[in-house]
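Starting off with a structure, shown below.
Yeah, one chain of the complex is gone here, protein chain that is, but the others are all in their spots.
Think of it as A and B in the order they're written, each chain with its own count starting at 1.
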Amino acid sequence: MVKNPYIPTAVEIISIRPESEVDYTYRLAIDLDVDNGQFVEVSIPKVGECPISVSDFGNDYIDLTIRHVGKVTNQIANLEVGDKLGIRGPYGNGFPIEEYQGKDLVIAAGGTGLAPVKSIINHFYRNPEEINSLTLLLGFRNPANILFADEIAKWEEADHIDVILTVDEGDEEWAGNVGLVTGFVEQINFTDLANKEVVIVGPPIMMKFTSLEFMKHDIKEEQIWVSFERKMSCGIGKCGHCKMDDTYICVEGPVFNYTKAKNLVD
Amino acid sequence: MSLNVKEFKKNAYRITKDRGVTALRVRVPGGHLEAKYLTILQEIAETYGDGNLHITTRQGFEITGIPMTMVEEVNKKVAPLIEGMEAGIGVDIGNPEDGYPAAGTRNVSACIGNKVCRYAKYNTTKLAQRIEKNIFPNDYHVKIAVSGCQNDCIKAHMQDFGVLGMDLPVYDAYRCISCGACVKNCQKRATGALEFKNYKVVRDEDKCIGCGECIAKCPTNAWTRDASKKYYKLLIMGRTGKRNPRLAMPFLEWVTEDAIIDIINKTYDYVDEYIDRSLPKEHVGYIVDRTGFQVFKDYVLDGVELNPECRVAEHIDWPGYKTNVSNNFKKVGK
């Protein structure tokens, strides 16, 4: 019998880790064959389902970093370790990590956009020999919204990783950078342009203007990768919500090269 | 000249401010007429009158400037119109060449109704004509208007009897796509009788006024109307006038057409029993004021078969104002 693609598998939560006031990372006990940047459909029975990008994964777990902002995710907030979530997937294409090997990779992430790229960062953190250099340009709305602070600190200490961390609005205790991600693009080392690959993930407006900023520094469209977030019901190209032009974000995306992404109009 | 004024007025002619000059009130039951009748009106106006027509608030015509001496001839001229528009719908008119046999019970007016309008729930002209057939000719002073829906474009609220069309909504949950059009619209434009439960819509029967907006807005026909019968709201005893102008109030909701006809017929018996015959005329609303609503209600509902969906007013407090209470005003003076 063909497996019903719409029926989730009940998966146990093995840990819950607060990342900010509204973001939590749930580690689920499941062995999934995931690519960096793919997403899963997460269910709470009798409440609903929503697409969540996989923020990290291992042989017997996946991590989902979830912001409690909607009907389903607000319910997830009530769950504890040992409770179960319904999981379908993984879906979508993920980042072409092999194309980044040996390159000077720049990852610009805004807010929760860091979640889908975190596993790439950790991959190159663990495997420095696979990459020439890694620059992270991470922006958050304010210091309280900073995600994965421990891991950012860990990345900052790595010799082969440069981290530029900024917040849109600082507070009294914040001594770091203040300003939009776009304003910090010029701090990146733009020598050896041909060897660069740039991954940009965040809110639509952030991706658009950050891409333009990189192109001002002669980064070619082919060198830029973005990840889209759209309303989805099915994750498998049937429900229609995520379609843009002839492209289904859930099937051909969510990761697109800029040459394609620029032609996807809502 | 010598004239029996009472008889003259019953013949639908007016005593005007110009001595010897009258005006004929032409009834248009349901406010709808074949255009061919306009040539009769034109001919009378140009031959006997002053060449003008006045359109009345009750959807009739008044042919002005007719010498009283010409009334017999005018009655003969207007006969085909009376024949077509009154006898033609079953009104017992007598000899049409004698003109109108009564004028007390006024023309039954109607909005354009569902012949044309998307909101109307029924053919208002047909109902107006059915009522006309039941109550005309009659000398008692009763005003009736029928509106296709609760927007009440005909101002049925200003009548002794006002009839408004209602829809009893029927919901097919399977066809509902949760678009929210009905719920939002009911909230904004009606009474907020609809809400979502489990993504499907639940109707609060007590709040629902049967306006049918949900049916009109539904993009899947999940909402349809109960087509087994027509439902109406019957308003009673609204009026203008010198003593106590007021809007008519709901007497029955979700009532059927047959019951309305019975109630209107019984109202004429009620008037006959309770009217103050010392007055030249007494409007039905003032009679109800004297007897009290309960007497009226018991009288007109006696023996009337009401459908199970029908809801009957327990008591009615008419709004409006008493014109003799003038202490709200301060004279400007000098």
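What we mean here is this: contacts are C-beta pairs under 8 Å (C-beta built on N, C-alpha and C of every residue); 3 or more make two chains touch, one makes a residue touch a chain.
Keep in mind that, in the parts below, contacts and distances are computed from a predicted model.
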item: Protein name as given in UniProt for the chain not displayed, "NAD(P)/FAD-dependent oxidoreductase", "Putative spermidine/putrescine transport system permease protein", "ATP synthase subunit a" or "Anaerobic sulfite reductase subunit A"; value: "Anaerobic sulfite reductase subunit A"
item: Omitted chain's touching partners, listed by label; value: A, B
item: Contacting the left-out chain in the complete assembly, out of B:Ala120, B:Leu164, B:Ala190 or B:Leu235; value: B:Ala120
item: Touching residue (missing chain; options A:His123, A:Lys208 or A:Arg230); value: A:Arg230
item: Residue in contact with the excluded chain [from B:Asn221, B:Gln294 or B:Thr323]; value: B:Asn221
item: Residues in chain B touching the chain absent from view; value: 114, 118, 120-123, 165, 167, 173-181, 197-199, 212, 215-221, 224-225, 227
item: Residue ranges of chain A at the interface with the undisplayed chain; value: 2, 4-8, 10, 43-50, 67, 69-73, 84, 86, 91, 203-204, 229-231, 233-234, 236-241, 243, 245-246, 248, 250-251, 263, 265-266
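Note that only the chains that are shown with their structure count from here on.
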item: Geometric centre distance via CA averages, chain B-chain A, whole Å; value: 68
